[in-house]
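A single protein chain has been omitted from the complex, and every remaining protein chain is retained in its original position.
And then chain A:
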């Protein structure tokens, strides 16, 4: 016990120092979800012992976001194969890692939860980690309340009968090990009973209720329970850490999924298997960008439409938005984000918690499922990632005393507030700031079609400022024409030109206004492809470049180039010119010839901060170097809302 207490201090120290507070809990999780690791006994216990926070985000996403379809499948089988050899090496690791047992027994609900790690520890831990990570408010640890439910959940997803057997097996196999202590015996007994209960759905239901009752009662406890072991000394502190930790988790979990490397064989294969859409062939794609998800064009619409009734777990509103993304009807960061949030809102309104599940957890995984569907239709933008993160943190932070309908209305109004405060009002503030930088006689240049820039131009026009606008456009998207039309209709005097002529028109320009899809914390602006060249030319001509971007699009990631993370557009879009039949040089190539041709249609590029004079955001005008301050402040703020 003493030894345990000693070692318990270790993670505590790490918690304070750096953001590894949840690494011990988290580490086993990717393992449990990753079926491809070769030597479980070796890789498991050292990994859970070692400090190195080896984390592989994609599996977690896989298990969390895709919830039902794939995650659980590998788990039991793996448990089965992995557990028996592990047992021997597991026990020491437990004592070193100092699992949560001692403090929990101190807390007093030992007979409820104690059984967990003694017999089923490995499995349970991984399980809990999964839940904790999918449930940021978390703090629920391996309490009994969770357990039957988790088992039930696994079973629901995966009606393999071996589940219960696996558990029994675990129980019996670990029993002798722990037989020295009577407590462990008790635990094991309990565990096996529980496993037996979980074996059948009906029984799981039954045990869910007694299990569920304590779960709702000690809901207040979870943070203590979880942090109790490491912190034990001050509960207030531990609660704070619990919050931080859940924040961390949330953040990690919501690392935008496009980080998935699509050229990775194994994962790519899995992605393909579980995807709703057919993945296009990876042939004829530029080598350097093979890691990016291939473009899915609208030709799959009918196919997806036909699958409508198969994918019933997708809410129709979400489905509709996804199809709109896919077809390209919805574009522009704000529009996409608002559409997504409103779809979620609708889905939340129609949501009802399934029996023996809690709203927080089930809804989070539901949302995760929606998100992964949307990602399949089109990779998320950073802003959407931030919005999702916000929503999930809101769900996680719902007071547990709320009834379901109250919780739903709270969430809906939270979403409304997010849209209103972070997008609509933010835009208004940006307008006002940016308009102060427009003087009479200015020539303003803008690239592509950014809705904020459009609003700024119209607003300045309403203020009666005399200025001219140069709209620069580039080929595949040609979205600048939309902007141009709206500006001309409102009576602004405009010049329209292609990106090729940028160095020619830049002479006369006095200000460059650009929109952004996201801004990274090193000040890099991630925006429509071509923005970087506009900014660079402007910088070379010493024209100030103003980037207008709402603060919710800021992202804490650092990115140095446009290669690591980007989005691929339709390659055909650049090889064909719509409406020009005479431009047909690339038509009628034989397959052999086509092999020599790689088409690259990137959607975004990264503009280094050197080329940006100012970022106009809802917090005012800031230099690109101050983005991290906003990101930090923002994170705090949207957690506090």
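General remarks:
Simple rule for what comes next: a contact is a pair of C-beta atoms (placed from the backbone, for glycine too) under 8 Å apart; a residue touches a chain by one contact, two chains touch by 3 or more; residues count from 1.
Rule of thumb we're sticking to: contacts and distances are computed from a predicted model.
Protein name for the hidden chain, per its UniProt entry and selected from "Translation initiation factor eIF2B subunit alpha", "COP9 signalosome complex subunit 6", "Adenylyl-sulfate kinase" or "S-formylglutathione hydrolase": "Translation initiation factor eIF2B subunit alpha". The residue touching the chain not shown here, chosen from A:437, A:461 or A:635, is A:437. Within the full complex, the residue among A:540, A:589 or A:629 touching the omitted chain is A:629. Residue A:544 is the one among A:294, A:328, A:544 or A:608 that touches the chain missing from this view.
Residues of chain A that touch the chain left out of view are 437, 511, 544, 546, 613-614, 619-623, 625-626, 629-630, 633.
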